Each structure stands twice: as structure tokens, then as C-alpha cells.
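Below: one structure, written as C-alpha cells.
Only one protein chain is missing from this complex, and each of the others stays in its spot.
This part shows subunit A:
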Amino acid sequence: MKRYVDINDDESSYDVYCDNRISNRKYTILNFLPKNLWEQFSRFMNQYFLLIACLQLWSLITPVNPASTWGPLIFIFAVSATKEAWDDYNRYLSDKKANEREVWIVRHGVKKLIQAQDIRVGNIVWLRENDEAPCDLVLLGTSDPQGLCYIETAALDGETDLKTRVVPSACMGIDPELLHKIKGVIECPSPDRDIRRFDANLRLLPPFLDNDVCPLTIKNTILQTCYLRNTEWACGVAVYTGNETKMGMSRGAPEPKLTAVDAMIDKLTGAIFIFQIVVVMVLGIAGNVWKDTEARKQWYVLYPHEGPWYELLVIPLRFELLCSIMIPISIKVSLDLVKSLYAKFIDWDQKMIDGETGTPAHATNTAISEDLGQVEYILTDKTGTLTENKMIFRRCCISGKFHGNESGDALKDVELLNAIESGSPDVIRFLTVMAICNTVIPVQSKTGAISYKAQSQDEDALVHAAAKLHMVLVNRNANILEIKFDGTVIHYEVLETLEFTSDRKRMSLVVKDCENGKIFLLTKGADEAIIPYAIPGQQTRTFVEAVEQYSQLGLRTLCLAWRELMADEYYEWSLAFKEASSSLVDREWRIAEVCQRIEHDFQVLGVTAIEDRLQDGVPETIETLRRAGINFWMLTGDKQNTAIQIALSCNFISPEPKGQLLLIDGKTKDEVCRSLERVLLTMRITSSEPKDVAFVVDGWALEIALTYHRKAFTDLAILSRTAICCRVTPSQKAQLVQLLKSCDYRTLAIGDGGNDVKMIQQADIGVGISGREGLQAARAADYSIGKFRFLKRLILVHGRYSYNRTAFLSQYSFYKSLLICFIQIFFSFISGISGTSLFNSVSLMAYNVFYTSIPVLVSVLDKDVGEETVMQHPQILFYCQAGRLLNPSTFAGWFGRSLFHAVVVFAISIHAYAFEKSEMEEVSMVALSGCIWLQAFVVALETNSFTILQHLAIWGNLLAFYIINLMLSAIPSSGMYTIMFRLCRQPSYWLTMLIIFGAGMGPILALKYFRYTYRPSQINKLQQAERMGGPILSLGNIEPQARSTEIAVSPLSITQPKNRNPVYEPLLSDSPNSTRKSLGTGTPFDFFQSQTTRLSSSYSRNCKDN
């Protein structure tokens, strides 16, 4: 599908395409109610409650006033509808603001100021500096004589650097005055969401006739929400408007993620539902039998002899309604409420604010905090995530000479400086490529200082380094590059730019030396994209060695190369290139193919090595999280050696003999298969040994493994705690996440760049680092943090607490609902199984909504053990990971407790209030207060740390119960008029409460104490250790044996230079445990390893069982 945009045509395209009204709204005023209700009722729970509420309208079967269900139901619906409405209203306001913004457009040949929403496809829109583009525009002209403009795309892709956009060649040089008269046709694809691609053509009409069809790329566009910067004005023609812009197309709500806890709660709800059906059937049958045998004799009940046809159904339906409170209607609301509080706690956390930029952590997705505590696999990106992505040029190898090896900084290397001084041609070419083979934009400030705006940190580092080495990139004006070398200014004309793609792994520039007219191809790229294409005969061995050596130091390498082009060769090629770049189909592929034709026979100039330092606290974080039983996979686009070195330096893998790295490689199916099987075998053998085994795989082998040996690779994934995948593409990252997810592991993906977005969205939890590669990952992620080290706190503190709290809250909600429901069921046995409700409507309604929900909500403040303790004993996370606190067996415990408490409350109430006291309202109130007392003490017993708020909520709630009921008892028309006053005056009432408390809590306390002291869980032990004030052993003390002294040499490093230490020193000296310094490996892996393999195997079992 294509669209043809008539530039500046005031009539024709008006009706064809939509106007520029942006609408993010989900609802309109008219459809809000039906649509919202429809959405809410698509959930099973809500359907169930609605059914119950409808059944209650039938007064024959309803045990209580229908208001007792309708009230909470309407309340709950109103709450979520209000939230939706508020969100939608805010969206409406922001849309309105965007739609009513005034913009200059050309209409009937005259510039006019109109509202943004009235822009039509084909209109010419004028932007001034710092204006936001109201729709997708194709540039026609700018204030810059070269037809350049700068835009900022932060809102679109989160990247905060400036990007250049250029006027299409056909429009170049048109007088600004004539621009509003311009006519033409743009042929462009139908709207899509790809913000990196715009394959279109432009043909101008007379008087601007240009025979050529001018190709358009994304470089010629200003997309909606981009800002015009550093450019006085720009004008463009609207090609996509309204919700059809690239931004508009890529909007859309992400799939809601369901946490494992939610799934478990749903499962438990289902189980309770089945239990309820069984109870209803049993009681229904019993009720009908009793009715036919007994009730007919009870003359005062006056059962008719012939009932209606539905008579048999009446009693079961009554019980259904009576038992409907088994599933607490408030649980959803309570959970939503506490979940948003968890998210707020993350947002508020001062300890997760990045000191450098002041960026706080942010939870975009407020619903999945519990999953953080249940993470089993972390898949991490390397660059920018583990490392700072702050590139510094450290070493280089120019035509066989290594620079910077001694000092660790090539910029201070005397030999290099001398070579520059003496003007060695190799060095100068090397520097030239460093300085100009890039897309960096130099910006000269008024004082004359030059700053660079680079899209890639590597390029930035190279340009800066070149500038330090006296090769300064001064100006980049359209096609003219100006560099200054030792005072002399050199001009190059850029003929073509062969942009970097992750497939080609290199970028090239075709330039013409303005002085002598020679044409050069300058290339920089990954070693495997350059060295194999070196000119035959050139000795590339030193370069290969250099690459090897540098990457072993964890440095990022780039090869620089060049070639002189013959003029004929260039012209011939440039035609092909032009054709390829104006093709509408498969443009990317065709360009790559054309580029291939010229990028060969390089003369390799040298290798640069750029250091990317590890972020603070990365090794500690990884070690702590691994001790918490979390498995780490590193997925990186980097080279294998670099990846392994980084992995070693951040505790990812351990060096020999503790660790073992297994390599999966191979170029063909069979090779990969063999290698995979070998690794699997080794893995299985060593799984019993205390050894840290990891496998390394590269992108190519991974592709084969995933395609042909998926089963074996899955087995491997389950066995392996650690993996390094290098040279992987974004979609492979996502595939790996998918693979682990399919094995029922809970995965967390963390990354910082656009290439991690897919993986972040795919994973159960996506964490983005708001780093230097922009905010793209952070935006796509569920959580964004400033630095990798905050992950520790995010998981161990926030995730763990969230899980614990939700586990308690959800089970407790069921407990209290079951408690009151069991009492109703028991009561039905002494009321002729007729489905009488012991409790009145008001009590039933208020029980779930008011009396019991507040104390449990403050459990969001509960901390079982302190943050410090968790950090010191991350193993405790196991309880969350394995779901030890919320599973059918813990639930059975709560179920049993509610049954026990129901028996206690019921038996005591009916016996203490027997004979002359057995008045319905009084007995009901006694039983209800018994429940309230017990639930208050149960919350108190299960609370680990009491803050003032907990005391207020628990005891205040108990008090509030009495106040509310005393007030209700003062209303003459209410059923319970004077009841509470009467009860409160009776000593026997208070004695009954006390005995309910004693009988209900005594055994619970004793049991809990017994388990706490004689069968303690690890959490209990830590609580004891923490609160007895005894020393909580730190990591160092736990280490069972002294580490054998120096085994610092990694198995893989062939030449481990001495000066590695200065680079990494600051990192290690930060660590609290200096014993690790020499090694950078974790605490005893011998127990850790075996234990965790056990764990991981038990996880898988757990997961499968569920």
C-alpha cells in the first residue's frame, strides 16, 4: 500500500487521509460506561460477583439484603471506573493541548496560523527553533544554507543527542520565499510504526521541475514529537497526520503482565470456588432432604405441599449466596492498592537515586512488584548495563606498533606522540579516519571551544582522542568536513556515507580530498568485518593479535581501514548506490549489498581499543544476587573475549579451577550439535561437583542451536546457571528470554539501549537503565533504575518485601472471608439447613469492606527482617523464589486456621449465649465481634514489625468496630437497635470475647512458637539473630576456609598484563570484602554451587508442579 501526498494542494487529499487530531483516549463520554463495564466484566471474578449480585435480587433465595453485595460491588466498580476515567481525562487534556497548539502552515499560498489539529496531509508546516513537530513532516527547507537542521528525538526514542536532518536533494537551494509555493508529489508507504525507516520518493512539479525522482529516507523527515533545535526555522510537508503518524502508530497499551503471585491467587481462588460449589451441593442436597423429612413436620414453617418447579433449586441457590463471601470481593481492590504502594516505595527510595544524575528509580508497571522477589534468571546486557558506557580511548595499534601498553593510556604514549610530531603517514591516516569516519557533529561555541554531539559513545571517544592527538574535527558543513591538524586546515568532501548497521558491523565514508581530488574510502568496524577484507598481501597478523590482546583486557576494539578509490570505480559504484538507496522495497538489504561491493581490499590502518569501565558495585551486586539463587545470563553484542573478560571481572564467572567455561561453537549444524552435546555432557557430569560451570555461545552458533537443536539447548539452559551469549542480535536476546520463560522460569531482563528493548518487553520483568544510550530501554521497561547496582536493592528489598506482603495479604483475605463463611455454614446446621444467615446485611457488607480490610492493608509496612540482614543473607530470597510463602500448602494452613477459628467462635457463641440468651441479633453480634477480635489478634501475631501505623490500624480498627456498631445500635429502625448497648453492659459478653480470644489464639500462639523455635525457617532464624542483638555474621566470617592465595591468572587470558589492576582497582577497593580483591570471585562456591543447582532443579520441579 502506498500513499501519494500532493504537496501544498489545498483540495484533493482532504478527505482521503485523516486530519491531525491526536486522540489517545480510550473512551468518549458516551461509550465510557458501556465500554468500561464491558472491560471490567471480561474478568472472571467480576462476572462471578455480578452473578451473585443478580441472584441476590431474588428475594426468595437471598439470605441478606442485596445491598450487602451490590454495595461493595458498585464501590469496587466505581473505584476502577473512576481511575480509568481520570486517566482518560488526563489523556484527553494532553491531547487537547497538543491539538490546539498553534502552528504556521501554508494555505492557499499564504502563511497562516492554525491549530495543530487542522493540519492536513500535504500542508506545508513551518517550525521555528524549539518547536515541536505536530505531525510527520518531510523536510523541504531550513534556515541552514546547507539544508541541514538538528532535531531532538527524545520523546520518540528516548535518545537525547541531537540528530541531523537534511533537506532532500531536490529541494536543496530553493529560495525560502518560494517554498510556500512549492508543488510536488511524495510517494510514501502507508503509515507504519517503524521510526527508523522511511522509504519514499519525492517528485517536484513545475516550476520546481526536477526530472529525477528524489529518494527520501528517515534523514529527510521530522517525526511528530521531535523538537527542532539549533536551527532557526525549518519547513516540511505533512505526510502522516493525527493517529497515523509513526509515533501514533507505535502507541498502544502494552500487554498487561500477570505476576506469578497473581496466577497463584487466581489458582487458589479457583480452588476455593470449587470448594464452594461442593459445599453448596452438599448443603443443598442436605437442605432439601431435611426439608422433605423434617420441615414438613414443623407446622409453624407452613411449607406448602406443592412447591414451584424450581423448588429443588431454592436451597442450593441460597447456600450459593450464603457462601459467596468465601471469595473476598475486596481482594482485588486491596491488592491493587498495595501494589501501587509498592511501586511508590520504589519511586520514593532514596537509596536508589543515582548520585551522578539524580535519577530516581521508577516503577512504570505498578502491578508486578511481587515478581521481582521471585526472579530466577537475570538476563543482562553488557555495555551500559554492567559497564558505564563511558568510553575512553586507551590503546591503539598502528601498523604493527602497540601504543599505550605501558602507561595504559595511548594519549600519553611518547612513541605515538613522536610519530605524530614527525608526521608518519600511517599515523596521520589513522588519526584522520579516527577523526572523520563517523557521524559526529562538532558544535563550535561562541568562545571557539568545540564540543561534539555524537550518537555513539565509541565515536565520541575516538573523535575526542583524535582531537587530543592534534587531529581536530572542526566543522561538518553538509558535505564538507573541516579538520585541523597541527594548525593546518584540511577539507574533505563527503561523497557518500555508508551507515553502520548491526549486520554489516562497519561504517564507511567515501570522501574526496579537496586539495588533490583523490577519493578515499574510510572504514571503521568490528575486526571480523574489516580484517578478512584486507587487501591481499597485507600482514594482518599483528592486528589480529592486537584485537585478541585488547579484548582480553576487556577493551572494545575497532579496526580502522582505508582504501583509495579510482574515480571510475567510485562513479560506477555511486550510481548503483543511488539506485539502491531510492528503492522502495528491501532498501536496507540492497544498500548493504551495494556497500559490500566497495568495502573490500582495505588497507588496514590499525586497531583502537576503548575502555568501558565497569559500573560501581557491579561485582558485588552480581555476587549477592547469585548467592540469592538467581542465575545470570549475559547477552551482549560484543566480542567473545571482551565479554568473557568483563564476565570475569564482574564475578560473573569464576576463573579456573573454581569455574569452567564451556564453549559452544561451530559454523554448521553438525558442528554446533556436537559441541552442544559435549557441553551438555560436561555439564551433567560436573553438576554434582562444586564447580561454577558456564557456557559461552556466539550469535551464529546460537542461531543454529535455537533453530535445529532447541531441545538440547533448552536442557542446557536448565542446567546452566551462567551463560554468556556474545554477538547476539536484539531478536536473539528476546528469543533467549522466551526460551527461559517457556521452561517456567521467571526472567528479568535488564538493559539500557534500544537493542535491549525487545528482550525487556519479552521478559517477565523488564528493567531499564536510564543510561547514556538514551531512555529507550527505560521507557519500554517495567522498572527503570539509574545504575546496575540498584538491581540488588530492587530485588532483595523491594521485590522480596512485596512478595511477602502480598502473600500475607492475599491469604489473610481468604482467611477472614472463610472464617465468616464457615460460621454461616455451621449455623445452617442448627437452623434446619435452610440457608438462614446468622449475620445481618450490614455486618456482612461491612465485615469485608470496613472491619477487616484496614488492618491488613498496613501489612504493606511490615518487614520480616531488616534490609541489612537481607543484603547480608541474600539466600533468604529463596523463600520468595520458590514461592514458599504463598502456595497451596501455606494456604491450607490459613484454611485450617479459619476453620479452627470458626469452630471456636461458633461453639463458644452458641454455648455461652444459649437458652434464654439465644436471641438471634445478640448471638449474631457476639459471633461477629468474636471474628473481629480474632482477626485483629491474627494480624498482630503475623506482623513482624509494629510501627505506629500498624498499632493504629489494628487496635484502632477494633475500637472502630465498636464505635460503628454502637452507632448502628442507636438507630431505632435498624435491626440491631440497642443490641450493642445491651451486649456491652453484660459481663458475659466480655467474658465470651476473652474466652474466644484465649481459645482461638492460645493454640495458634503455641504452635507458632513451637515451629518458630524448634522448626524454624531460615527467615525465623534471621529474625532471631537480628533481634537478639547477636552478631549477624558478615560475608567474610561465613567463608569456611581461607582462600588459597594467588590464582589470579584467568584460564583464558594468555597474556595477563600487570597493568590490568590499576584499571579495575577502584572497583574492588569499594567492595566491603577485601579478601575478594585478588580474585573478584564470590564466596565459597563449593557450597553455593551445589546448593543452588539443587535449588534450580527444585525450582523447575516446583514450577512444573504448580
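Simple rule for what comes next: a contact is a pair of C-beta atoms (placed from the backbone, for glycine too) under 8 Å apart; a residue touches a chain by one contact, two chains touch by 3 or more; residues count from 1.
Note that contacts and distances are computed from a predicted model.
S.K.: For the complex's missing chain, which UniProt name, "Acyl carrier protein", "BPL/LPL catalytic domain-containing protein", "ALA-interacting subunit" or "Ribosomal RNA-processing protein 43"?
M.R.: Hidden chain identified via UniProt as "ALA-interacting subunit".
S.K.: Of the listed residues A:114, A:903 or A:995, which contacts the missing chain in the full complex?
M.R.: A:995
S.K.: From the listed residues A:6, A:460, A:599 or A:782, report the one that touches the chain absent from this view.
M.R.: Within the whole complex, the residue contacting the unshown chain is A:460.
S.K.: Please identify which residue in A:33, A:278, A:575 or A:914 touches the non-displayed chain.
M.R.: Candidates A:33, A:278, A:575 or A:914; residue touching the omitted chain: A:914.
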